[in-house]
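Encoded as structure tokens, the structure appears first; notes follow it.
All protein chains but one are shown at their positions in the complex.
In this document, chain identifiers A, B and C correspond to the written order of the chains, with residue numbering beginning at 1 in each.
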Amino acid sequence: MIRTEELLLNVGPQHPSTHGVLRIVVKLDGEVIKEATPVIGYLHRGTEKLAESLNYTQIIPYTDRMDYLSAMTNNYVLCYAVEKMMGIEVPERAQFLRLIVMELQRIASHLVWWGTYLLDLGALSPFLFAFKDREKIVDLFNELCGARLTYNYMRVGGVKWDAPPGWIDKVRDFIPYMEKQLQDYDRLVTGNEIFLNRVKGIGKYDAETAIAWGLSGVNLRCTGVKWDLRKDEPYCIYDRFEFDVPVGKNGDCYDRYLLRIEEIRQSLRILKQAVEQFPSSGETMGKVPRVIRPPEGETYVRIEAPRGELGCHIVSKGKAEPYRLKFRRPSFNNLQMLPKLLVGETMSNLIAILGGVDIVLGEVDC
Amino acid sequence: MKGMIQGLGVTLKTMFSKKVTYAYPDEPLKMPDRFRGIQHFDPDKCIVCNQCARICPTQCITLTGKPNPDPEKKGKVIDTYDINFELCILCDLCTEVCPTEAIVMTNNFELAAYSRDELFKDREWLENNNTNIRQDNNNIGAPQRGGAK
Amino acid sequence: MSEEQKREESRPAEPEAARREDAAEARTGGPADARVENAGEEKRDEPAAEGGRETVTAREASGGGSAGTEAGQPAQPQPDAASDQPASAAGAEAEGKAAPAGDGDGARAGDGADAGTGKSGGEAADAGKAAVDPEREAKIRAAQEARAARLAAKAAAGAAAGGAAAGKDAAAAEPKPPSPKQPWLDEAVELLKTEVHPEAVEEATINALSDDMPTIVVKAEHWPAAAKLLRDHEKLGCRYLRNVTGVDYETHMEVVYFVINMETKREYAIKIRTDREHPSVPSAVPVWPGADWPEREIYDLLGIEFPGHPNLRRILMPDDWVGHPLRKDYVPLDPEV
Partner (left out) sequence: MTKWLEQPLSWENALFFTAMAVVFLLIVLLYVVYAILFERKVLGWMQWRHGPNRLGPWGMFQTVADVLKLLFKEDTIPRKADRALFIIAPALCYAPSFAVLAVIPYTRELYFADLNVAVVYYAALSAISTIAIVLGGWASNNKYSLLGGMRSGAQMISYEVPLVLSIVGTVMMTGSMNLRKIVEAQGDWFWQWNFLPQIIGFGVFLVAAVSELNRSPFDLPEAESELVAGYHTEYSGFRFAFFMLAEYVYMFAIAGLASVLFLGGWRPPAPFLDFIPGIVWMILKMAFVIFFLFWLRATMPRVRIDQLMGFAWKVLLPLAILNVFVTAVGLELFIKG
């Protein structure tokens, strides 16, 4: 009688499609996955321990490196938490700059996801298409705050740099350009039959499991739950713009794909309104005491980062350094559902599901 | 089948459109003014106030001052000033808090080196790294502009 | 401002030697870590005060430090200049202690001083100098008294400024109208008392700093039942666990669960306190499967046991790692990091 054994396979940590240093120990029976256990911690830099001995302005460069694909939203969540504790009023122009910059960051982050997801599924060109368009956004950031990836742009109470002359017009021209590119993307990929049957009906779960597992962002909305913090718990000045929250139906990889593309369109819509209502002049830094010392106590704020609900829980003892700083990282919670999804799937589906969940290891390990 | 043919159409169209890549090593890359490259240090402006060393999140700046050589002037003059570029993350906080803009970012970013000790830039190297210095420094952190002590 | 800075800066060179030999003979075993840690912190603030900037909490912290009171308990109005003497003496000794490597979180602060995160370093040298140079000391003490006076005035006016409301919630809540989320809080406390256990709830407050988040402190042994109630009760229905945080308060450990009901946006922060020796909080995984990894992370970084957790293993640290890094008394492996 032929004795078949299960094959123990290490997908990662150095693997072309695990979006960073994630290792999944997969027990394979032929092509079918019996059991998958993700192993994380390869990129753990102890940000939370370091933050306990740095004052708030020094922590901001560390938040850039948490979710390195959307540094702006990380900066914002820390500043938002401290501003809420100290009750600092952020001037109008700074709020607008923050919103424009975060929405641009959301588009850039979704573009990177789109490029790498297609690369995982085997198509080579979309990656280059995505980075061509992301380059335009990164150039905008480079002009605004001097960096391409780790911006260190926001400060408690406002933003460091004001928009250079002509910057807002460049953002205004970027919007129609991007909309035209999105049509190209749809024609290149969304209709492609090979892509469709690689993605349709894969990694399906329902709203109940999504809520029970604490998923957030597109992974939650793809099951039909309409929960977007920009609408449900408005922060910054999101409540002044109307945009709608795309919601999926059957919670599979294809829905997640469509939602993210739709979110890029919605972000473009917000940007259009924000650029119109952009105040022509005004302060970029609010009234901030010389040394930032939040009063004793704790606060938990959360915003809608490209990957889901990004929260920041600060416990302060009234000193210049936080007593305890905890980030609720969306990729960390979204990843814990993966083993449940993978049982019974094949190897290529593992890659499709992992890409669909859109995790960034810098954020998972923090 | 229709989706595939549309996809082929897009790639064919791209084949004949203008390319977007730039030949970096041959033509130097022109960075916008605010770009945060390697720092430039101007020793005479420095009042050895230790602010930059204090604000640096990775503590990579070490400096020592010495009393002013000519007797009638008070205060200190910078003696040694080095930045360890293995740790420096170019986060621009040092230029933000410097009251006299002695430390300023430039636009050049080539930091590749063959050995680690080449990454310890001392004062004199930082001084003559004076090509395309950044004009607008916006040191909102400096004391006179309400920055943190 | 800058000339005073110069004066203060001119001294770091000479006391360097003084501080080094201080460190050598002051290398005592160190009383309870908390003390060192407090002193380390207090040293950081005391020089900050001396640096000529008046700050709200510096006095409180140094007062709290030297009196050895609970760090958590908000320091009441400061003792007058008399406490100043022990403070600066403690300052010198503490600053000495801060120098030795690898001595608890204090060392972390101490490293900060050594490696010239500067601010405290510069001042620490300055404090050391005061011990050596008596006539300077008078001038410093005068400056401190002036500051104490100004500070007391400021603290009194602080309540209105809101920012300085600090821990005294109750006092601040009265003048403000009862927050809109108060009924939610009372309702939840009511339900917990009736359904779960009369004294299940230790404390119930509205956290003004976080959009009046209703915060309930639940006893550890009633936590599983309370969790089930929170999720399944039709009025509460908090089915979405959004965040789990572990906090080490040096006197006790605390795990905070943030749960929310998506439809009615009813949100609670549930705190469970355990002691530090062998902290354990019943796991919430049977109620919210989403708590699986966050609890494993808290176990890994803070060492809080979670009985009832399906597979409680280290998640971020290598499996053979010793110690829990986020604890305040964690001794880092290589101190000069």
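Here are a few things to note about the model shown:
Please note the rule applied: contacts are C-beta pairs under 8 Å (C-beta built on N, C-alpha and C of every residue); 3 or more make two chains touch, one makes a residue touch a chain.
It should be emphasised that the depicted structure is a prediction, and the values quoted were computed from it without experimental measurement.
Considering the complete complex, the chain that is not shown touches A, B. Across A:F96, A:W114 or A:F195, the residue that sits in touch with the chain not pictured is A:F195. Checked against the hidden chain, the listed residues A:L128, A:L149 or A:V343 yield one contact partner: A:L128.
The chain not displayed touches chain A at residues 7, 9, 15-17, 31, 118-125, 127-129, 132, 188-189, 192, 194-195, 197-198, 346-351.
One chain of the complex is left out; on chain B, the residues touching it are 4, 7-8, 10-12, 14-17, 19-21.
Here is the rule we use: only the chains that are shown with their structure count from here on.
Of all chains displayed, A has the C-alpha centre closest to the centre of the whole protein C-alpha set. Centre to centre, using the average C-alpha position, chain A and chain C are separated by 30 Å.
Chain centres here are Cα averages; for chain B and chain C they lie 35 Å apart. Annotation for chain A: residues 290-291 touch two or more other chains.
Within chain C, contacts with two or more other chains are made by residues 48, 53. The part of chain A that touches chain B in the complex is made up of residues 54-55, 57-59, 61-62, 64, 125, 129, 132, 135, 139, 142-147, 150, 152, 155, 160-161, 164, 184, 187-196, 285, 288, 290-292. On the side of chain C, the complex with chain A involves touching residues 41, 44-45, 48, 53, 55-57, 60-61, 71, 74, 105, 108-109, 112, 162-167, 169, 207-211, 213, 239-243, 245-248, 256, 258, 262, 265, 269, 288-294, 297, 301, 314-318, 325-326, 330.
By the touch rule above, chain B contacts chain A in their complex via residues 1-4, 6-7, 9-11, 14, 20, 31-36, 55-57, 89-93, 96, 105, 134, 138, 140-141, 146-149.
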